[in-house]
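In what follows, a structure is listed as structure tokens, so that the remarks can point back to it.
Some chains have been omitted; the remaining ones sit where they do in the full complex.
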Amino acid sequence: SAPGDGVSTAEAAGEPDTSRTLTKIGLDYPFTQLPLYATLVKLSTAAAKQRDVSLLTTSDASSADTQATNLTTWVTQKVPAIVSFPMVFEATEAIAKRALDAGLIWVTYGGSLEHQSADIQFSFLKGGTLLGEAAAKWANEELGGKGKVAFLTDSTIQLGRERTKGMIDAFTKHAPGVDVVAQEQAIDPDTGLSKSRAVLAKHPDLNLILGVTDAAAYGGFKALQQTGRKATDAKTFVGGQDGAAPSLLAIKQGTFYRASAALAPQDIANAVVEVPLAVAAGKAKPSAQVPITLVGHGDTARIDDLLAQNV
Amino acid sequence: MTDPNLRIRGLAKSFGGVRALDGVDLTVPAGQVHALLGHNGAGKSTLIKCLGGAFPPDAGTIEVGGRSHTRLSPRESIAAGVAIIFQTLSVVDSLTVAENIFLGQEWTRYATVHRRAQEELAAGLLERVAASCSPRDRVGELPMGQRQLVEIAKALSRSASVLVLDEPTAALSGAESDALAERVEDLRTQGLAIVYVTHLLAEVERLADAVTVLRDGRVAHHSRVAGHTRRELVEAIVGRPEPLPHGLPAGASATEQTAASASADAVPRAPRLTVHGFRGPGFGPVEIEVAEGEIVGLYGLIGSGRTRILETLFGRRRASGGTVRVGERAVTAARPSDALAAGIALVPADRRRQGLFPLLSAQDNALLPTIRPLARRGVRALFAERRVFDTLSRAVGLRPARPRLSAAAFSGGNQQKLVLGRWINEARRVDVLLLDEPTQGVDVGARQEIYEVVSSLASQRGTAVLFASSDPEEVVALAHRCLIVSQGRITGELSGAQLTEAALLSAVHEAYGTTTMYSEGAA
Amino acid sequence: MTTATTAPARRPTPSPRALARGGLSTLRRHPLFVVLALMVLVFQLATGSFLDPGNLRGIATDAATLAIVAVPLALLVISGYLDLSVGSTLALGGLVAGWLAGQQHQSPAVAVLGALAVGATVGAVNGILCCYLGLSAFIVTLGMLTAVRGVAQQLFPLPLSSFGSGFAWLGGSRIAGIDAPVVIAALVLVAGALFLALTPSGRHVFAIGVNREAAYLSGIHIRRTPFALFVVTGVAAALAGAIKASVLDSVVAGTSGAGFELTVLTAVLLGGVALTGGSGSILGVLLGVLFLGCLQNGLTLLSVPTFWQQMAQGTALVAGAALAYFGPRLTR
């Protein structure tokens, strides 16, 4: 359903005065172990301060159960606006409904729910697709559409499944001649490294490693280097998603780490503060779309910009 | 009901290469007490464990009350009417006395444990075995002797037709042993078949109708008791036709001889251990002086405070006052390592909890505190360790003398030798040796050998030995001098020609007056 | 109940005075009481809303699933075993219940029974491997944790949701004003306490944990009893999964109950159950569960920043252990 519905629901159930002033926004981002988390909290807190709003955070430690517990606590405590990135969208529907029923503002982050005031959208599928397409294009140009690719995937959470699907579908569609030699679960550099090493032992001539996260892909990047691949090898392509600092640096240095599907943390932080404020102010279309872009070797300025946000 | 009796035929059991039982026959008719004797490691406990279902025998049959079994599970054994007191206590520390007595055979009402009924019954049983603990005490907090009595009460609680007791008196003093003997005689008249394992020949003489001696897993001797002398039994146990070892009191003459030799030794020498005004929770003040090379016994009833005195001297418990000197040096032992640093060592009474490392090898068990002193530049001296172990195992007659066998696989008496060996080996010097029930469960032959080792430690190295014992025979055989302990105080002293079994027994009797000896426990 | 739940406690003549003394000694045996009370006080003073009925209800509902699994797990630990597979069993139970209710349109009762059957199966496998074959419970149940999660994800690769209003009853209805999960948890706690205190098998659980050999020689079923506890633990985990599925109206194979095994085990151990077996009480387990529930809730209420929250959580665990262990300890 359209986000507008959510807003009207919220207002119908909420206080009578139409222009609410928000003093508190709760940001519930579950993946506290990711580097993005710290950056996001920092930038959002700063953005919220500018608008005289204080920002609350949860500590979900990547546990869907803890997330549900913490969200329930917030709803019970009537935190006036909640921005939540549900680890499991289906599991959050009931809580979001309760929040709306209690007259709170509910902003879904990274997708949309049936019950919500607004959402902050970015397509994980699109991030994967961007990477897959870029890699396929490179394979067609540099390898003549032949070669071997390994995917570092994630099938445990929704975000991961979407990114994985976008990446693999786009790549295999645009570069059908490249052999897919492995699809291995890996989201952190350690696992990325050891899985890539195993794949390389069997396929020393592996050309591409595409990761569902930059962290995993970085592990693959190191595995290739450790099997003797020169950091600037022309027949090798590593790409990931997130826009994590080590990967951005590797791209900037012109290595065979060639691409990352990156989100700008500042854009997200702004949306985290502005979307609930827009809902509170009764704006017509409060939802926001955060762009995902692919950064590659040429994009030095963009990389510097992204790195500057990671402080 | 069938005629309750026990018939074992051709029982065999091996552990790895060791034949613990090798075709043993044993028949116990109803209304008879059958003593089962044998050296440490002869296979007595193994036979009993086969009977109790602890493990299956390799061959042979066990016939109880007319039904024959080739193997029994513990439940089948209980159902067949066998009640057993195992050598290593099988009580559960964190449960109460009553719960332990009825473990596995709970009295229930509406499918729940009928606590009150159990406690009332338990109180009766405890009274019958002259135990001073309450049915609601936690077993883990009781001293060894009381735990042994709980175990006996547990066996008595079952309406059994066969009762087996594996060294039931090893941790008991005279009074409790007497109470137990009366119980056993009662049960015999009630028609139970009773198997009684012991190393104390006096008990055999008092209780047994027949006797079987095992040696290395085979029946070495079988007879009715009447008409046999101690000498013949000892010969059968030790397996050598040798004269009764001196100091084994077969009668007054031997006792006098020991006493005489002790007093001959008693040339006044420098005091090695001096304890003055020593107090602690539940005992004291006590004054003890042990000279260089002197062996002093502490004799008293169960719960009289001997263990507490020894443990406090060793720093295992906190003293509340008094001074302790080793030679000229004043010692304040806040923990055992302090005491050891001052040259005081203790062989504790509770072998299983305080002494043994069941998973470790025999050599590690015997040499644990010796490894560091033997080591050179921080590296273990493996050859020296082996040499010390070999000497020790010869001196105490360890069986089997296998250094790498884990301690859990040794028989009870041999485990005791390992624990003792920790402080009486040649490589570990101590100035003051405290022994608490040093030879519990050790067979007659080895007991003599241990007395000799301890005596030579005293005479050759000048070690001062202070030991607690519940066995008057042992006190007479080992001690130069004996202190009578009663309710935490020293109430008398016997030495020289006065030191006889009879004197000891009457001394404790006087000290207590009547038989009430319940002392409020962990005060 | 207080005294009755504790291992070697019993009450022969419950006079008012004895009861008061019992209460005091219970306090001394469970210093976590004090820690918990202090924590509640601090949270209430700092937030002003910790003790609001709504908040307490939230804590209780969360603690409920924890308690349901913690009770049988505590029994298992007392008897000297361990089950690390409960997190995955919880997920599988929730998935099966949800699948039956949502996709197969079965009645809620059938859905729950289906989940319980699956839980019992996992528990039975654990039990056979650990009790009858004598394998290390740690490794076996850790293996099962991985394997069952794999099975769950293989069978249900996509999230399940919308189980219908009938199934929602399990997690959402109120019985005498109290949420159904809390009522179930209370029943489980009482059942566990009564079992330990009053039945012969309850005594046997302790005996097996303290001295397996002695228990065996006393004719106790040293395999069957822990086996049954494994099965019950599996059933409880599956029940908790079904409840969670009902509350959230959805289940995801990959994340449901992830890490739950450690949380439950922590609650059990905080509650004074020894990992080496042989001691523990249901009252302690309840305290451990409440401690974790209140801590999580209070820190969120205070909106402590994440990393500080992690530090606080770690420190609170240590402090909880410290106070819980200092009380009844002997000097050495």
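Each chain gets a letter, A, B and C, in the order it is written, and its residues are counted from 1.
Just so it is clear, a contact is a pair of C-beta atoms (placed from the backbone, for glycine too) under 8 Å apart; a residue touches a chain by one contact, two chains touch by 3 or more.
For clarity, every value in this text was computed on a predicted model and none was experimentally measured.
J.: State, as a formula, how the whole complex in this structure file is made up of the labelled chain kinds.
T.: Per the file, total copies of each protein chain kind: A x1, B x1, C x2.
Everything that follows uses one rule, which is that only the chains that are shown with their structure count from here on.
J.: Please classify the inter-chain touch graph. Allowed labels: line, ring, star, complete, other.
T.: Looks like a simple chain-to-chain line, open at both ends.
J.: If I average the C-alpha coordinates per chain and also across every protein chain shown, which chain's average lies closest to the global one?
T.: Chain closest to the assembly's C-alpha mean: C.
J.: Approximately how many whole Å separate the CA-defined centres of chain B and chain C?
T.: From the centre of chain B to the centre of chain C is 45 Å.
J.: Roughly how far is chain A from chain C, centre to centre by C-alpha average, rounded to an integer in Å?
T.: For chain A versus chain C, the centre distance works out to 35 Å.
J.: Indicate the whole-number Å distance between the mean C-alpha point of chain A and the mean C-alpha point of chain B.
T.: Computed value for the inter-centroid distance: 72 Å.
J.: Touching two or more other chains, which residues of chain C qualify?
T.: none
J.: Please set out, as single numbers or ranges, the residues of chain B touching at least two other chains.
T.: none
J.: For the complex, which residues does chain C have touching chain A?
T.: Answer in residue numbers: 49, 52, 54-55, 57-58, 61-62, 153, 157, 159-162, 244, 247-252, 254-260, 296-297, 299-301, 303-306, 309-310.
J.: Quick check: in the complex, which residue numbers of chain B touch chain C?
T.: Residues in contact with chain C: 52-54, 74-75, 77-78, 84, 86, 89-96, 99, 103-106, 108, 111-113, 115-116, 119, 136, 138, 318.
J.: Show which residues of chain C lie in contact with chain B when the two form their complex.
T.: Result: residues 7-8, 10, 12, 194, 198-200, 202-204, 206-207, 210-211, 213-220, 278-279, 331 of chain C touch chain B.
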